[in-house]
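Here's the structure, in structure tokens; my notes come after.
All protein chains but one are shown at their positions in the complex.
Moving on to chain A:
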Amino acid sequence: MGAIKSIFLQHLRQHLRDKYSIFWNLIFPLILMTILVLIFGGQIEENVTFRISIVSPEIEEGMADNSYPVIINTVFDSIEDSDESRWFKFYRKKKNQSRSNFLQEERKKLESGERELVLVVPEVEWGEKVQLEIYRQPERQLSLIAADVITSIINELNREINIAEGNISRDELINVSSREIAIMESESRSNFSFAEFLVPGIILFSFLISGLEIFVEKISSMRARGILKRYFATPLRAVEYFSGILGFIILLSSTQVVLIYGWAKIFFDINLAIFRPEFIFYMLFSLIVSIALGFFLLSIVKNKESVGVVTQAVIYPMAFLGGMFFEVSNLSGVISLAAKINPMYYLVNGMRDALGIYPSPTSLILNLFVPAIWMFGSIIISSYKFSWNPGGES
């Protein structure tokens, strides 16, 4: 027991002394989660403002209220006065400015990224068909969205004009609506939260790093330097060494879980019961699978330098194709196959299901069976091939 404690404390002290390890293992998952939630989680919608130029003919006094420029300007004025105004900033030409000059200037601003869209309203008589030009910048996502939003507003206007013209009554129009499906049946979980969806993925990512990077790096480094060989010349047994390092990995992983959960709770207002027995089971299972995979890598790649490269080459596809950060069902071909045989895909499905965040698209049997195959396969291969001192390096 004393030997296990010594090995455990040795790794813990080493880790605490190394500020870069602390960054990669404890802080980086939080940064990754924050970036992904900010980009995909709709947490920053309030920061988005579409800057739109409206190039319309001069509205003169006495102009008929039902002329297109007046109607369109009225609609945009009403948007500016409504709660939706925070989404838009409209730019119109100055009184003494010519229309063509204004258009030219605004198109330049669109190209330089100062506008998301330029809407050109031509001068035509009421009742005639009008072609509104929407200038957008296809390489900018915000510009594409702004074009979609303005198109929707114009479609709505079309319907209103048809009603005003007596072509159709409001009741006759086809009512169009959209909604998001409820993901879980429980009322408390009726609203989907991307941050909650992400938390199990980030936890699993941390475990994968613990098993495939930290564990593998520590053993391969000590193995290559012949330290393990010298250790095992003392009364220290391999099992004690392994238990000590495993204890350290478990402590590190527990710290990661607490940090990830705490961060998401404070900043993204998540509500997850992470102490559910099923979730705790999946976390332990994931950690064991990751460590088994680590042993497998150490068995087949003996050279320290190669081990580092191979672990990196394994971690990224496993994480991104495992659906840890976003769902991967739209993949096709070989990449889809790589996702389907990836144990992380089943583990993260199981974890989300256990927390009541998202019902697993794969069956419970597969969620246990596929990672278990990887785990036992790794253990069997490792039991034949793994060596604490490969090639007699000293």
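Observations, loosely collected:
What we mean here is this: a residue touches a chain if its C-beta (ideal position, glycine included) is under 8 Å from a C-beta of that chain, and two chains touch if they have at least 3 such contacts; residues count from 1.
In this section, contacts and distances are computed from a predicted model.
With the options "GntR family transcriptional regulator", "ABC transporter", "Carbon starvation protein A" or "Transport permease protein" in hand, the undepicted chain maps to the protein name "Transport permease protein" (source: UniProt). Taking the complete complex into account, A:Gln312 is the one of A:Ser82, A:Ser100, A:Gln312 or A:Ser383 that touches the chain left out. If you put the hidden chain back, the residue from A:Ile79, A:Ile183 or A:Leu246 that touches it is A:Ile183.
For chain A, the residues touching the chain absent from view are 20, 23, 28, 31-32, 35-36, 38-40, 44, 47-48, 68, 107, 110-111, 127, 129-142, 144-145, 147-148, 150-152, 154-155, 157-159, 161-162, 165, 167-168, 172-183, 192, 194, 197, 305-306, 308-309, 312-313, 316-317, 320-321, 326-333, 335-336, 358-359, 361.
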